[in-house]
Structures are given as C-alpha cells and as structure tokens.
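Down below is the structure, laid out as structure tokens.
This view holds just a subset of the chains, kept in their places.
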Amino acid sequence: MVESSNNVKGIIAKRVAREMNDGDVINLGIGIPTLVPNYLPKDVNVILQSENGFIGLGPLSEVDPDLVNAGGQPTGINPGGAFFDSLFSFQLIRGGHVDVTVLGGLEVDACGNLANWVIPGKMVAGMGGAMDLVTGAKKVIVAMEHCSKKGSSKILEECRLPLTGKGVVDLIVTELAVFSVTDEGLVLEEIQEGVNLETVLDKTEAKFKIR
Amino acid sequence: MDKTILVDELLPIFKDGLTIMIGGFMGVGTSAKLVAALMESNVKDITLIVSDTATPEKGVGPLIVNSRVRKLIVSHIGTNPETGKQMIAGDIEVELVPQGTLAERIRSGGSGLGGILTPTGVGTSVAEGKEIIRVDGRDYLLETPLRADVALLKAKKADKSGNLVYNRSARNFNPIMALAADLVIAEVDEIVEIGEIDPEDVVTTGILVDKILV
C-alpha cells in the first residue's frame, strides 16, 4: 500500500519534472512537489526558491538549525544562492520572478480555481505562502492524486472548498492524466502510461476536451 | 548608550493585552529566550502577529499552548494542532493572512504607508470585507498596515548600537518587524563593539533596535 502510494507520487512528480526548463526559477510546495527534482533530466538545472527566505535550495550538507526549507526541514543552499527576508521573498514571488510553482491541491476546477488551504469545520492549516505563489508565479502546476482517499474526483466542475486562488492554475498533473486549463475549460493533454481514457473519464467529475 | 538588557529587566515591560510581533518561520529565527521571558512574565490576552504558530514546543508554540494569546494574526497554523483546537473552541481569534500580504502589511506599518494593493486573495475569502481597487484593468485588495507595541527579534549578532546581522533562513520576518513596533527587542548570539560590523553587512540598522538581550 505504501509502495503503491509512493509509486503514484513518483509518477506524478516524474511527469511534472518534464515541464521544467533549464534555468527556471521554481518554488515547490510540500508533499509530492518536493519529489520533482529527483526526476529532472541531467541537462535541466533549475533554481529553487524557498519562500522562507532564499534562492538556491540544495541538498543538505551540514546541519544548521537556521537553514530550513519552507516545510521547516533542514536543508542546504547551493553556490550562487542568496538569503533575504520574507518581504523580499514575496516580492520575488508576487512580482513574477518565479517561473513555475508546483503545489498540491484538495480540489481544482475547470476554471483553474484551486482549493488547498482549508476544510471548513475540519482542517484549518492556513494559506501560508500559497495564495501569493498561485497569484504571482508565471506558471502554476497542481500536482496531486486524482481522487481523494474516499475515491471522489478532486477535479471538479466547480470547487466546493474555499479557494486558494481564482483562475490561477495552468496545468494539472495526476497519476492518471495531465490537463491544461484553457479559456474553454479543461483540456486533456496526456493520459499516463497504462491508463485508459475510460478510467480518466470515470474518475474525473469535471468536463474536459480531448486534444 | 548601552542597549543591552537582562531578562529580569524585561519582565516589567510585558503587560496584559499588548500587541506583540515575533519573528520566525516554523520557529526558526524566533527568540527562544524572549518567548521564555514572556512565559515567565505571566502576561495574557496578547495579540500576536507572527508568520505561523510553529509546533507546540517550538517557536511561539508555548504561548499558544499556555493560552497567553487572545488574538492571532498569522499565515499558517497547521503545524500546531493546539491553535486550531483553540480556534474552533472560540478561545482564540484567528485572522489568517497570506504570508506575502502579512509581510507587506507589517512593512506598511513600519514605513508610514496607509497600505498596499495586492492581487493576492482576490476572489477568495481573504477578500471579504476589504476594499477592491482596480488599477490598469486588474483588481487588487487594499491591505492595511499592521503595527505592534513590542517586536521580539532573533539575530545572529549585534553591535552595541543595535545593528543586526542574521543567520541564513532565520532572517525571515525579523527585519520588517524591526520597523513596525514601538519597542524593539532583539536576542542575539553575540554582541560586538561598534565598528566591528561592516556598514555594508548591516541588515537592520541600530536606530530601529531599542534593547539587546545576549
């Protein structure tokens, strides 16, 4: 079961990695998005931005309790990186200086709306930096499992949970398929290997066009 | 003018009902000594302005766990379950603010601005009750300034005039909070003579810092 879940996460992260271009400045949310760098081709070097205050997030070398990623975990900084305060960090994020952000989602809909920060009466995590990221990054990719743990589609005709951002999502990557958000709604761009169209249709509440 | 202070001298400063900003992100860059002093002072009904409530043990977590906070202005509470519990029970009032907006509001409060227009939160519940202003064909939320009575900072090093240098990702909210409170107190790991910090390296100028706790 754990094996299978890891598998699913890997499939999603691997597909997201193909969206990255050499030199891109990327901000990765916690969860599946953090796996993306593991699947980057060797000739694609990206620069990771960490919204808690630096550019050049890299592998952990020495442990310094003052050097953590946006999930609060110990991390490293690559040569060429830079530290700054939270104000400057969000100037970069909101100002369009981050090329791609990859985030998890609770729900995404056909208008590119994203919900991932609160389930009323239940989970109130807070939006953290997510609202700024989806508003400011040039490209917003939602990387998530296609269905909830209860088996219901997370890709909806219209989000029911409170939104993180309105009309902000560019691409949705799940273990079943890849959708782009266009002015005419969702477009199925790809079906993941070993998945058939019927499964995608069956598991997707939102209507979508097929490219 | 010696700005250094002992913990005992801090205690009378802390009073019930104060608005306090505390630097840090997930507890990193939060002054453990100043939070401990707050705990020791037994103050309550604090309005706390902070990035997140870290964990029950870390950062400002103990202030939440021990019910010292009446109102919280914050971007993330998910890592400290106690915050959500008190929020649902109605024991603590929580205003959730997007992290970039929180930074901007603090900077506005410290920079004499009446606020900023941000696209963040447009079309979400964050926009409720806020003025929407259209500039150049795009909608923005008017987000207003935040200030505090006291700001509690954590830095790596100070000189005796209060110039501060931070360590790595522990910088986060500390430099902007230094601008936005009537009384600014910094815990530092090391204090050096005036002149030992290169003026190019200073991140927070000493004119913003009132008290230094080593």
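Order of writing sets the labels: A and B. Residues in every chain begin at 1.
Keep in mind that, in the parts below, a contact is a pair of C-beta atoms (placed from the backbone, for glycine too) under 8 Å apart; a residue touches a chain by one contact, two chains touch by 3 or more.
Predicted model only: the values in this text are computed from it and were never measured.
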item: Chain composition of the complete assembly in this structure file; value: A x2, B x2
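To be clear about the criterion, only the chains that are shown with their structure count from here on.
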item: Residues of subunit A that touch subunit B when the two form their complex; value: 50-54, 64-68, 71-72, 77, 83-87, 89-90, 93-94, 113, 121, 123-132, 135-136, 162-167
item: Subunit B residues touching subunit A - in the complex, by the definition given at the top; value: 25-29, 51-52, 54, 74-79, 84, 87-88, 94, 96, 98-101, 103-104, 106-107, 118-126, 156, 166-176, 203
